[in-house]
Structure formats: structure tokens, C-alpha cells
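All protein chains but one are shown in place.
Right, subunit A next:
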Amino acid sequence: MAGTPVQVTGTVLTTRRVDAYHALTVVAPGIAEGFRPGHFVSVAVGGAHTSMVTRRAFSIHDVKSDYGGTVELVFTTGGRGTAWLAERRARDTLDLVGPLGRPFPLPRDPVHCVLVGSEYGSAVLFPLADALLARACRVDFVLGGAGAERVFGAMRARRIAQTTTLTTEDGSLGLRGKVTDALPSVIADTRADVVYACAPMETLRAVTAVAMEFDIPVQVAVEEQMACGIGVCMTCVIPVIGDDGATRMVRACAEGPVFRGERVRFEDVGTIPFDALGAPGGGARHVS
């Protein structure tokens, strides 16, 4: 399902602030072509002689066919890499690799879909919504954040979805609380058939629990520390239950970032579950 990734030197077309976030539109034809909703890109940060050796991963928020193909990223600044990225201006160049990862699986039939996003995690849901709408699915959004300015994409969601429910933890916009507080009634009201979500791990765990209560499938896009983004370094693993019922430590970048929520062992993220394939104990010895 993954598009064949390429490395391109893209040119920044526009930069803007969207609520509390930075948005960068980059001309990157090779990446835009292979894009499916859920794909991400990795960006080299810091310039040619940087001391930052690992790339930064960002979901693709949008692709457009302008200028041969552009991709848009939405991000928040945290460490040095994202701070550098926030200083990019139009006509600067950016080294991108993508499209990476496995995109969201799309339903064959026109079903009812609830899209749940928290903070910048919402960004990846918009191209997904477009693809679902193109298949005549019903789309409802639940978007949240800590405060009003951290809820990404509320306006656009209102434009394209049947309903949009907003939540903030400080109550400055929409319902006070978390996306998962609002989710059960949205699922019930819309008679949802499937949930799609992108948010911090804790939220994805709660979203999955809600979906499982309603006995409907849930697709989650996860985030784990990544060094390479292309599947060679093995740093981004999370415990996931396979078709055979066995738990494996799988790469969030190559096997994910999208997984079926009920397959992810959220409570064990950050550990090696004792029953994971190749876990220490059970005769396996600890090496290096």
C-alpha cells in the first residue's frame, strides 16, 4: 500500500500560522504523486552542516496539484528541529523523504465515519475526510485541544463534515473536556460504522476503548520516536497483536503509522510485553 518513497529537494511555497501551529507548503512533486491519506514525510532539519543527524516526521496535511504537486505540513515547535523548521520562508529549500508509512485503509462502501483528532493530530484527517467524501461516506469530526487556539482545523471541518464537535480542556471552545468525552454520543448520534483517529498515544488508547465498546472498527495513526522513518533503524517500535494472535514489536514507520486500534497494546507501549515474540525471559537471553 505504501507509495514508493523518494527524496526530493522541495521549495517552500508559503508559510503561515494556523491557530497555534505553523503550516508549510512545499513543492514536492514526487511525493505529492504517491500520496494517500495517512502518509507522512521526513524532513532534514538544520541545513547542510547541521549537528542534527536525524530527520523529523510530519503527517501530510494536504496535497495539491499546483506547481506540479505540493504538500502541506502542519506542526508545532518543541525542540531544535521544529524551531528551525518554523524559521523557513518562501523560496527556502527543504530536503524531504516521502511518502512514508501505511496510509489509512478506506471503506469500500459509503459508511458513516467519525474522525477524531487532537491538537496537530487533526491535520492528517483532512485529506482522509476528502477521500471518504469522494466515496460518499458520511463524515463527522471530533476535534480537540488544550485551548481554543490549539484546536486545529475547526473551520474546515465545519465546512466539509455533517457535524463537527469541538472540545477544549480549558473550556475556551466547544465542550469542556477531551475528545473522548464527546466521542460516545457522536458515535451514537451518527450511527458511526468506523472511527479514525490521530492523537497522542493516551488519547488513542481511550478512543480505541470507546470504539470497542460500540463494537466498531477503529483505525489509529500513532507517533513514536523515529530516527530514520524508512524502516531500517528499529527505534520506533510498538507492541502490536498480529493476525495470528502473537504480539510483535513492530515499526511505527514502516508497518504503521496507521494500525487497527484494538491490535495496539497501548498499555504496554514503552515496554516489551513478556509475551511478545522474542521477549526476554522465557529462555531468551538478554544481549547487548
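For the reader, a short list of remarks on this structure follows.
Convention: contacts are C-beta pairs under 8 Å (C-beta built on N, C-alpha and C of every residue); 3 or more make two chains touch, one makes a residue touch a chain; residues count from 1.
As a working rule, contacts and distances are computed from a predicted model.
One chain of this complex is left out of the view, and of "Dihydroorotate dehydrogenase", "Prokaryotic ubiquitin-like protein Pup", "Sarcosine oxidase subunit beta" or "Rieske 2Fe-2S domain-containing protein", the protein name its UniProt record gives is "Dihydroorotate dehydrogenase".
Here one chain is not drawn; of A:P29, A:G147, A:P217 or A:G231, the residue touching it is A:G231. Only one of A:L166, A:L183 or A:M249 touches the absent chain when the whole complex is considered: A:M249.
Where subunit A meets the chain that is not shown, the touching residues are 4-7, 44, 51-55, 95, 97, 224-238, 248-249, 254, 269-272, 276-280, 283-288.
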